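Beneath this line is the structure, given in structure tokens, with notes to follow.
A single protein chain has been removed from this complex, and every other one stays in its place.
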Amino acid sequence: MKTLASPGLITRIGAPISVLAAAALALIIVACALLASWIAPYDPTNLASFDLMNAELPPAFTADGDAHFLLGTDNQGRDLLSTMLYGARVSIMIGGGAVLVAATLGVMLGLLAGYFGGKVDALIMRIGDVILSFPTILLALLVSGVARAVFPGAATAEWAPIILICAIATNEWVQYARTVRAATMVETAKDYVRAAKVIGLPSRRIMLRHILPNVMSPVLVISTINLAAAVLTEATLSFLGVGMPPTYPSLGTLIRIGNEFVFSGIWWIALFPALALVILVLAVNIVGDWLRDRFNPKLRVKR
Amino acid sequence: MLKVLLSRLGQAALVMLVVSAVSFVMFRYVGDPVASMARENASVEEKAELRRTLGIDQPVVVQYGRFLARTLSGDLGISFRNQRPVTQLIAERLPATLELVIIATILSLSLGIPLGVLCALKPNGVAARLVQALSLIGISTPTFVTGIVLILVFAVTLGWLPSFGRGQVVELGWWSTGFLTWSGLKSLLLPGITLALYQLTLIMRLVRAEMIDVLSSDYIRFAKARGLPTRYIHFRLALRNALMPVITVTGLQIGSLIAFAIITETVFQWPGMGLLFIQAVSFVDIPVMAAYLLFVGLLFVIINTVVDILYAVVDPRLRARSA
């Protein structure tokens, strides 16, 4: 029983079917979303392409449905399927962007903190403390507020994604930094690093060539799980109204809009985007979870 | 030892200084309180006058200096929106949020630990797989969706539980509690569950990971080899060791739980600090927002500093490094 769960065996037999299925599903969703402008039946970002008189049509498979709109239309008369595809693209690009920024920043700072220790360590980790003392939602308000004060139009479709990426990444890099720092501290204490130091290799080389490869697996795992978390955070922010504008909605914006109609029997506007979001996040989480078991790093919050 | 303590406290003070600067600067730029407070047909002169009386026509540095001096003397200003001292408002709202956080923590611990143990002991059993799958769905569903679904089912459709507010509260000195009345307890349930779900999966996964970790360690193998009873090995040796980090993380998480309660409190109209904050944001109530940020920041700094110091006490190697 116990041996079955051990990482070694799983490696040998490869990933279980469920994980492969989840990975495939995640890839399909991501591919569909990224190809939205080619595969979506309509272009919901073109204001001239939809008609208010088509608003709130139910899905095609229901009694009152219209065959033109497979999943029905939203409150503006946009085709829901197309809007969701474009919305998923926005969500994934923001989530992926945030993870990329956070991971790059976090790994760099974590390496520095763990390798040098002392004042550098204290400074970086204290900055991390300050950052973590502001939850992501507050941070988003900070970033968008400051952005709006500095240049007007920060909430527009062009700028909102960048601001969201910054808002989410400002918070998430700390997790990478903490994990990489802990791993780096362990590695730095090992004989091979000491040896490298003794023979006078430059610090940058030791960090990048010798330590980094050894701390990358937890980074990969955190990234997968963080991608799911970042997509969720973006959805929450858009739900609270500080995320993507309704003219260029993400999945979260669609749920926010749809939520206003849940009580009135127009269930599809909220349900389909919510399902898409949960399925996407779930698929990514399943993969991330398996990766975590596979590499079995100690992903603890403690330092 | 004293040196470690002092340096940690110094760092904590420094962090708080930064937090206060950030909280001040950020909310100086979120919005303009004049618009929220000016009359619908106020003239330009009237609005300028209002800006003067609020002191927000002064240079930012002057405003920050004033802010800091007042904060240190315990005066966090008067809420634009509620016309009450902010310190008093936070004190009033603290019990509601803390009770919610307590309920959520109890719920998540009492469910998370057994489920985590179950998943660790029989990782391929049907129950464990089901729990794992559910927990994945749990963390993949946004909190606001969970809250709305709970309200739809238990309040609107079934009518069993209240959909908003704290119900009847009993005042015990300055602390108002919902624990002592039936309606208060009923009101705690739905928001408590919503908030607990966020914490539950984390604890469950942590217990599971720690248990698997401990179970594969040498001394458990020794214990097995010695033929100690399985029950004793699992629960007295393994679980006890696995629980230490769980307790630490639960403690560390209290701060984020309070912050995360913003969403739950918004959905359930729970009159706690999170709701106070969100309403302050929409009203651009600068004193309340700044105070809330300071409070959450302070909480994190205290928790982190205490944990740091404890670690330094427990682990001499870290003590040497941090000196």
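Each chain gets a letter, A and B, in the order it is written, and its residues are counted from 1.
Everything below uses one rule, namely that a contact is a pair of C-beta atoms (placed from the backbone, for glycine too) under 8 Å apart; a residue touches a chain by one contact, two chains touch by 3 or more.
Criterion: contacts and distances are computed from a predicted model.
**Q** Not counting the visible chains, the remaining one has a UniProt entry; which protein name from "RNA polymerase sigma factor", "ABC transporter substrate-binding protein", "Electron transfer flavoprotein small subunit" or "Methionine biosynthesis protein MetW" does it give?
**A** "ABC transporter substrate-binding protein"
**Q** Have a look at B:Y64, B:F164 or B:F179 and name the one touching the chain we're not showing.
**A** Here the residue in touch with the unshown chain is B:F164.
**Q** Using the definition of touch stated at the top, determine which of B:G116, B:P142, B:P271 or B:G297 touches the missing chain.
**A** Going through B:G116, B:P142, B:P271 or B:G297 one by one, B:P271 is the residue touching the chain not shown.
**Q** Which listed residue (B:A155, B:L228 or B:L299) would be found touching the missing chain in the intact complex?
**A** Residue touching the chain left out of view: B:A155.
**Q** On subunit B, where is the contact patch with the chain that was removed from view?
**A** 30-32, 34-37, 39-47, 50, 53-54, 77-78, 80-84, 89, 148, 151-152, 155-156, 159, 162-166, 266-269, 271, 275-276, 279, 281-284
**Q** Just the residue numbers, please: which parts of subunit A touch the chain that's not shown?
**A** On the side of subunit A, residues 46-48, 50-53, 55-56, 75-77, 145, 148, 152-153, 155-156, 241, 245-247, 259-266 touch the unshown chain.
Following the convention adopted for this analysis, only the chains that are shown with their structure count from here on.
**Q** Taking the complex as given, what residues does subunit A use to touch subunit B?
**A** 1-2, 4-6, 117-118, 122, 126, 129-130, 132-135, 137-138, 141-142, 145-146, 148-150, 228, 232, 235-236, 239-240, 252, 255, 259, 262, 274, 277-278, 281-282, 285-286, 289, 298-303
**Q** In their complex, what parts of subunit B are in touch with subunit A?
**A** Residue positions touching the partner: 11, 14-15, 18-19, 22, 25-27, 29-31, 122-124, 132, 136-137, 139-145, 148, 152, 206, 209, 212-213, 215-216, 245, 248-249, 252-253, 255-256, 259-260, 262-263, 266, 278, 281, 293, 296-301, 304, 307, 311, 321-322.
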